[in-house]
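Here the complex is missing one protein chain, while the rest keep their positions.
All chains are identified by letter, namely A and B, in their written order; residue positions are counted from 1 within each chain.
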Amino acid sequence: MTAPTAPTTIDSDEVFTVEAGGTTFELVCGLEVHAELATATKMFSGAPNRFGDEPNTNVDPVTLGLPGTLPVVNERAIELAIRFGLAVGAEIRPSVFARKNYFYPDMPKDFQISQYDQPIVVDGSIELPGGHVVGLERAHLEEDTGKSTHVGGDGRITGAEYSLVDYNRAGVPLLEIVSRPHVRTPEQARQYVAELRAVLVAAGVSDGKMEEGSLRVDANVSVRPVGTDALGTRCEIKNLNSLRSLGRAIEYEARRQADLIAAGERVEQQTRHWDEDSGRTSKMRSKEEADDYRYFPEPDLLPVTPDPAWIDAIGAALPPMPAARRRAVADAAGVVLPDETVALIVERGQDSQALDAITAGADAARVLVHVSQNLAGEGGASVAPDRLAALIALETSGALTATQAKAVLAEMVGSDATPEEIAAAKGFEAMDTGALEAMVDEVIAAHPDEWETFRTGDDKARGKLTGFFVGQVMRASRGQADGKAVTDLLRRRSGA
Amino acid sequence: MGESFISAREVAAGVRAGEWTARHVADEHLAAVAERDGEIHAFLHVDPDAVRAAADRIDAAVAAGDDPGPLAGVPVALKDNLCTRGVPTTCASRILEGWRPPYDATVVERLVAAGAVVVGKTNLDEFAMGSSTENSAFGPTRNPLDPSRVPGGSSGGSAAAVAAGFAPLALGSDTGGSIRQPAALCGVVGLKPTYGRVSRHGLVAFASSLDQIGPFTRSVADAALALDVIGGHDPLDATSSPSPQPDHLAAVDSGVDGLRVGVLSEMLDMDGVAPEVVARVREAAEALAAAGAEVVEVSVPAVIYGLSAYYLIAPAEASSNLARFDGVRYGLRVDAPTTNEMMVATRTRGFGPEVKRRIMLGTYALSAGYYDAFYGQAQRVRTLIARDFAAAYERVDVLLSPTSPTTAFAFGDKTADPLTMYLNDVCTIPSNLSGDPAISVPFGTGGDDLPVGVQVMGPALAETDLLRTAAVLEGAAP
Partner (left out) sequence: MAERITRDDVAKVAQLARLALTDDELDTFTGQLAAVLEHAEDVAALDLADVAPTAHPLQLGNVLRPDVVGPTLDRDEVLAAAPSAEDGRFRVPTILGEAP
């Protein structure tokens, strides 16, 4: 069977570079993410797909690859793969399962059923919160392997006395999502995985739990001299168990490869293992040692050609994805993307809260500030958008200062009282201008030296002392003064 | 041995009507096994107590006024590559010696649900790879008609069991002729249904895209009855046909008046097809013409490539299917210091030479650089064969050919050179590649008075046409 074709790179505003031997090398990286699907049962049988159960309890004859057993495709797994494909704007293709043949004790049949040259999802993309777009070459369905525990030695595979195999995970549906080599910085790699995870969770495809192994990442890393087009020899980095590991491993590996090339050596195509403790990658095996997988079409399964009506129905039921949600918030708030506040709000799933508050007439800038900063804690997301809008109305009308508004909002979390009621209970009433002016004058009179410095000093000194005088007025007013109004008064009094 | 030679239909009718008990039938057949299987070696496993207990359950049902089903009390022999819950299933291989599956094959469930009583598990060429049952790790089966000769294979034990009167019905599996060829050599009826007609769930796979389960019987009507019981859709096999099953038994006696029959010319001209076999096929054609069929000679040119394509496809699939026998989860383990060495030691000791040969052939055919030349090319030949058959079936309803090029041969005759043995399947393989049904029915004898089998082939799901043609031949056999 013919292997999938090699992809090409694209430009990025930012590119991670490494200097070695007087040459600047740039990073080219593609990511392969294995996502366990949120099905009730396994890819090819009715055994439960459940994490954390007693070893070898979620197994049936198919899971164990017992002689005579046959796989039957899980309809839900197909549906979830289609959901993912539609969520990343990909094409849904007729697909064929193949057998990937290699011997390994955690693989019950000593072959893995996997889509090979005809994957179900082809050619999508992921837009990162930072604005960079990473192309997706393909996503294909396959079955997971079991898990080995190594006994004796230091508990790692090498040096263990023996190993114990649990097949609970064997046969769990996996979607292997292969990006194009469009990842150009370690930060983009982290953003990509975070964003992909958000898409998978939003689409209900996977629970995305990296800590439970629901999401596993391999990175294909290569470097090339800046200004050249040809791709360098790549190494595949495995064992990237967190976003932190991912970024560190890519950076380390790029440096290692650049140093090799600068030293006149050649980068060997290898599979490498990331060790979080030492912060290094080490060789697992070279390409030459790689098995000949002898792919051929799985004769026990027939092609899957999803009905276009089914695909349409799945698409119609799909919720909006994070990139679209960021766009919606940005549009409503009149903000230009990329914007960290907008990204944060969407990441926390508080975008409808923000959008609805803006729709209810609240000042968009204040909405973004309150939702991203003051409603980030527990219960913050539950504050109804119309109540948030009412609070912001008090703030923008001058009835409450920013500080007071923040205090009222904190009380609104977990309370049914209106912003007005809370403000009244707290004794927050707008000071009239005359009272404020009198208070400012009293403070100036009490601090003549500071006032002199404020009046005659440079910008730096003025800035420093503005804070001092505002603080004094705040203390005198027990927080009821509007900081902005105080600043204005100080400026007027100083004759500036 | 009297009652051990009556048909499955008669056994069931008698049990259902209370004329005799299932226990009596079981005892008769167990007695036949006890008397002669020491010599024949059709069975790898028989548990007489379990057989009697199963028969007693049928009798209890009858006594309670229940109908145990169309195979009430019928003793059935199962090829030992069909999984039976709690009962050893070895595939005649050391690597599975002592393995007791935790589940039943769909066909076994269906037989038992129809009232059948499983007599035992029958011998085969290891993992169904062979044409003589000489490749069994547990010793060969002898042909009941001439114990100096092979019963054919790979389902030699099942064919011999039916021919010897150990059971009126046996199941086998047919990947390249493994039901039809031993049926021909043992003088019984052997049916390979359309691919997908009978669920493969619980059949230990040899070549997944070719394997099909089917019955051995002493009459065509019994074969039809057996298919009615074991056939039909099974959600546990994704390749199971969703088409509803016709009543095959009802169609058996409908004759061949007006049926268009083609004699497949290439299969009469093939190297190694004995003249007396060709003569029987021609006589069979005449018998069908005499019964009202329209007989013509038909060419299906691509069938001459069948053997080559088969010996690339079947080993390729087998090499993958048999990878799981690695000493980790079940069956044989030969200890070694590392897992990899353990796997090598286990497989090296556990598999016999023919299995190793095919695993290597298949591994080679799939390996990098050779896929297109071998496996890919063979899959294209498969398209050619299916296309040529389809063209022939526009002109005729069924095709006629020899089943096996010769009658039963002596032990050791064809073991020296694998290719010589493979040539036994030259007439049966094309139906496996196209997925179409085929039946072998005894029609006269060849040299040494040994039976000759005539093969009737038809398009997908045309089993009724095959069965009624075979029934006419059965009645007209010399």
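In the analysis below, a residue touches a chain if its C-beta (ideal position, glycine included) is under 8 Å from a C-beta of that chain, and two chains touch if they have at least 3 such contacts.
Note that the structure is predicted; figures quoted are calculated from it, not measured.
Touch with the chain omitted from the figure is made, among A:Asn74, A:Ser206 or A:Thr281, by A:Asn74.
Touching the missing chain, out of B:His24, B:Arg282 or B:Arg333, is residue B:Arg333. Interface note for the absent chain: among A:Gly247, A:Pro299 or A:Pro322, the touching residue is A:Pro299.
Screening B:Thr363, B:Gln455 or B:Thr469 against the full complex identifies B:Thr363 as the residue touching the chain left out. Residues of subunit B in contact with the chain left out of this view: 99-100, 102, 195-196, 209, 235, 238-239, 241-242, 304-305, 307-309, 311-312, 319, 323, 326-333, 335-345, 347-348, 351, 356-357, 359-361, 363-364, 367, 370, 373-374, 376-384, 386, 417-419, 422, 433-436, 460. Residue-level contact of subunit A with the missing chain is found at 39-41, 45-48, 54-61, 64, 72-78, 96, 102-107, 145, 148-150, 157-158, 160-167, 238, 271, 273, 284-285, 290-292, 294, 297, 299, 301-307.
Everything that follows uses one rule, which is that only the chains that are shown with their structure count from here on.
Subunit A and subunit B have CA centres that are 57 Å apart. Across the complex, subunit A is touched by residues 81-83, 89, 91, 96, 99, 101-103, 105, 200-205, 207-209, 235-239, 316-317, 319-320, 323-324, 326, 328-330, 339-340, 343, 363, 366-368, 371, 375-376 of subunit B. Residues 1, 61, 64-73, 99, 101, 103, 105, 108-111, 163, 165, 292, 294-296, 299-302 of subunit A are the ones that touch subunit B when the two sit in their complex.
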